[in-house]
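Provided herewith is a single structure, encoded as structure tokens, for subsequent inquiry.
Only a single protein chain was left out; the remaining protein chains are all shown in position.
Chain IDs A, B and C follow the sequence of writing; residue 1 opens each chain.
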Amino acid sequence: MTVAPLDARLRLPDGPVGVAVVGLGYWGPNLVRNLNECEAADLVCVCDSRPDALERITRRYPAVAGERSLERVLADPSIEAVAIATPVGTHHKLARAALLAGKHVFVEKPLAASAEDAAELVALAEERGRVLMTGHTFLYSPPVNMIRDLIRAGELGETYFISMSRVNLGIHQPDVSVVWDLGPHDFSILRYWLDETPVMVSATSRGCVIPDKPDVAFISLEYASGAIAHVELAWLAPSKLRRTTIVGSRQMIIYDDTSQEPVRLFDSGVQRDEPQSFGEYQLSYRTGDIVSPHVPPAEPLSLELTDFCTAIRTGSTPRSSAELGLEVVRIIEGVCDSLASGSPVTLADAPMRV
Amino acid sequence: MTVAPLDARLRLPDGPVGVAVVGLGYWGPNLVRNLNECEAADLVCVCDSRPDALERITRRYPAVAGERSLERVLADPSIEAVAIATPVGTHHKLARAALLAGKHVFVEKPLAASAEDAAELVALAEERGRVLMTGHTFLYSPPVNMIRDLIRAGELGETYFISMSRVNLGIHQPDVSVVWDLGPHDFSILRYWLDETPVMVSATSRGCVIPDKPDVAFISLEYASGAIAHVELAWLAPSKLRRTTIVGSRQMIIYDDTSQEPVRLFDSGVQRDEPQSFGEYQLSYRTGDIVSPHVPPAEPLSLELTDFCTAIRTGSTPRSSAELGLEVVRIIEGVCDSLASGSPVTLADAPMRV
Amino acid sequence: MTVAPLDARLRLPDGPVGVAVVGLGYWGPNLVRNLNECEAADLVCVCDSRPDALERITRRYPAVAGERSLERVLADPSIEAVAIATPVGTHHKLARAALLAGKHVFVEKPLAASAEDAAELVALAEERGRVLMTGHTFLYSPPVNMIRDLIRAGELGETYFISMSRVNLGIHQPDVSVVWDLGPHDFSILRYWLDETPVMVSATSRGCVIPDKPDVAFISLEYASGAIAHVELAWLAPSKLRRTTIVGSRQMIIYDDTSQEPVRLFDSGVQRDEPQSFGEYQLSYRTGDIVSPHVPPAEPLSLELTDFCTAIRTGSTPRSSAELGLEVVRIIEGVCDSLASGSPVTLADAPMRV
Partner (left out) sequence: MTVAPLDARLRLPDGPVGVAVVGLGYWGPNLVRNLNECEAADLVCVCDSRPDALERITRRYPAVAGERSLERVLADPSIEAVAIATPVGTHHKLARAALLAGKHVFVEKPLAASAEDAAELVALAEERGRVLMTGHTFLYSPPVNMIRDLIRAGELGETYFISMSRVNLGIHQPDVSVVWDLGPHDFSILRYWLDETPVMVSATSRGCVIPDKPDVAFISLEYASGAIAHVELAWLAPSKLRRTTIVGSRQMIIYDDTSQEPVRLFDSGVQRDEPQSFGEYQLSYRTGDIVSPHVPPAEPLSLELTDFCTAIRTGSTPRSSAELGLEVVRIIEGVCDSLASGSPVTLADAPMRV
């Protein structure tokens, strides 16, 4: 998969894509704000069943229509695409309806509440020739892309392991666990960096505040390449922590998107010299410079929506493809299965078309 | 278990305990230096098969005898106790010989290379009425004790979970994995804080540099009280990280023994109000002050050796008891079993006499 | 001076104050955004000579009129007050015209480009019975106010000294030096904390990038109480640094408004016991807990504008009073005199009416 550089100021040859935003809760207004400033999109209308939510937006963006009925949105021929930012439980139904109505569909992460539902959406989009994309925003984050480039350029050598922490005193979601809420970020980043999907997941969790609703989880993932990853997720933590360590055979990285230096490259490592007779190993340790490369700023959400519109106009596969969205749901399901059974779960081999 | 305050300047009523240090590799000289300054001990001799190791020490401490033969050390009636700092694989044999010779025994962590061996030593010490103690130095660290006091005083409320990272670009041990090398620190601290032993462990690891020799491990532990813990251990990491987060229902702590503020207490949390009808929960979030209590400095190793001598003279149980040392070995074995089988491992209920 | 608590949602009894914003450069749009959401104000119009600047704002706020002529703004009886956010060199002329037209006036910091001009404005406002206020926003910042409360409550004991650094790779202003640009922040904070004005200032600077235009300055201030302060200002620095240390006889504070813990209180210090004979002093050192009090968030600019409207309606003196604004200009002038002469400058005693 080649990642084309994106530019949020892109103007598409055949004009902007007519878009409706469905769902104006916590995240929807961010889509509205970005689509409103995106040269590739023409934000035609917003849709929500709550009149006050509609009014707040239409007052701020007088050129945008407010619509309570999804049916009317889907029937509007000036709307080519819908961006869905509703609770996870409704993703499948709404995305399905939009695809059946011939719309291109952008769905906030995760793509659906089950792998079966997600797979049906992927198949439907392919069958109808529509773009289906999941809102895995981190795939458009400049530090995440810089790290991907470093990995692909061989700067890290073999990727030994990745350890990720994403914790905070965060809002307990009413409908889903911390795995469904925060997991998509890390699982999509891992997929993007490693270009492979885990073969085994294993997890421990606890519902500290609400019984049986995990608000902390420790998740291990194993990959066919030998790489392993660990993801710590929590809505309960003394302070915000976003720390990812990537250990390679040649160099190592610390990635922290809350830091002024989000990517730090450590030229350190251990090298194994030729094994001695009798299986003894001679090791040499190396500690070199640490570099914080300058990461040019960019708004990921803006790049993501431009990628969506570009895919619609040009037929390209968006970086945050439907398949990747499906894979992420499969991993979440695997983690939940592991939590339920108390045992590691082997992930079914999915034919990856990306 | 009540923890008595310790004072490294303690003078014992019946005079100092005659001690020999066995093993002058990496750690042994630290024992020598501390025993030499400990009022409760009289460092009689050091023992190692390597003449140059002996000479380095005896030149520095002319009053201490150097001895190549362990037999002669064990036969010397002026030596009441031995402190063993040899490779793990030799702990059982040496400690056993010393106990059989009627000596009190201090063994560097871990107590032995298998739970069976460790249990035999515990039984032997009890049978012979000798003190057997493991060098779990963190049990004598002032921040670790301050946190134990905070937990016991109910300051944290219920302990929800503990997340620990102990990583570094560290020396690969020739004989053991990172679990045997670094694990004893965290497993002994967890035991000391929680006053219970895990019922289930589950782990993932990789031998990145040397195949089949884990140098990174992610370990989950579950406790009967409902608490869960996670321990990340690595000899491969871009920078040293010693970060432990303890999340309680009332307050939270970050513990970092490399920081100038090793204990930070966060008066933050989430509270569940009475459940509404239909199983809905109302949550309230609280963010309060953060306090870094002043932790009076003290050298843990010095306190530890004083505790050993005190136990010999007074019959008290040392804080780092033989049973605790055994428990730690049981946990390590459980982790290794989980790594071998790829499945969680239930730890056999051990009758805890501590 | 008593500081009344402020609430940005305050609704004034006699209705909101009709306001015009003059100057839509870098800072003006922030005033517009805040006044637009401020219950105490009615943003009637914006004024700028550049049509495109006007258009950007009026497109976003359709209810606000755009006006290129200041005369027409000042002639409009629905406009009770003007908020001036133009270059410093124009403050005096514009504020004077507005006061003469009977308007209340809010001027961005610094109040004027010379103490003489500032004093004339203060006198004119008093004569006409109009509110004149300077935009020293930090006086409305929650951490700055928490520290003022701690000082006033005697928590620090005697204030020994204050050391402030405000450096960044910042924009070189075209019209003024770094002293006029960044100095007002620290000088107003010092005035607000210490409740006194310095008696002596002394400074060193360099125009590194543009000759004779200081972009780095080191400024010492001495106060009649014995307190001393130092302010380091720079537009040239490897990284952003906002660090203020306040050392008192009982406790100390580190204030950093870029930190998640903006106020840190250190219960540490040195105590002098009774002097011995022969002038020898016995000192005792104390290192206690460190507390980061929770600082409830609030937008300072919003509180500031509410304070302005409240002063207009109720006759109260705003926290960022005209006199304080004048004092700050006097200090800046003193610093510039010191830079020109290469010697310390004694500040003329100003009759302080605050």
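As a working rule, a contact is a pair of C-beta atoms (placed from the backbone, for glycine too) under 8 Å apart; a residue touches a chain by one contact, two chains touch by 3 or more.
Note that the structure is predicted; figures quoted are calculated from it, not measured.
**Student:** Determine which one of B:S114, B:Q173 or B:S239 touches the chain that has been left out.
**Tutor:** B:S239
**Student:** Among C:V17, C:V247 or C:L303, which residue is in touch with the absent chain?
**Tutor:** Final answer for the missing-chain contact: C:V247.
**Student:** Kindly state which of the options C:V209, C:A224 or C:A340 is in contact with the chain not pictured.
**Tutor:** C:V209
**Student:** What chain B residues would touch the chain not displayed?
**Tutor:** 62, 239-240, 260
**Student:** At which residues does chain C meet the chain that is not included here?
**Tutor:** Answer for chain C: residues 160-161, 163, 165, 167, 169, 171-172, 174, 200, 202, 204-206, 208-210, 216, 218, 220, 222, 226, 228, 230, 232, 234-239, 245, 247, 249, 252-254, 264, 266, 268-270, 272, 280-281, 283, 285, 287, 290, 342-344 touch the chain left out.
**Student:** Since one chain has been left out of the picture, which residues of chain A touch it in the full complex?
**Tutor:** 261, 267, 287-294
Heads up, the rule we're going with is that only the chains that are shown with their structure count from here on.
**Student:** Counting shared numbers against all numbers at the contact of chain B and chain C, is it over half, same, or under half, different?
**Tutor:** Same-residue interface.
**Student:** Farthest chain from chain C, comparing Cα centres?
**Tutor:** Chain B.
**Student:** For chain A and chain B, let me know how many angstrom lie between their CA-based centres, rounded off.
**Tutor:** 41
**Student:** What is the distance in Å between the mean C-alpha positions of chain B and chain C?
**Tutor:** Comparing mean C-alpha positions, chain C is 54 Å from chain B.
**Student:** Check each residue of chain B and list the ones that touch at least two other chains.
**Tutor:** 287, 290
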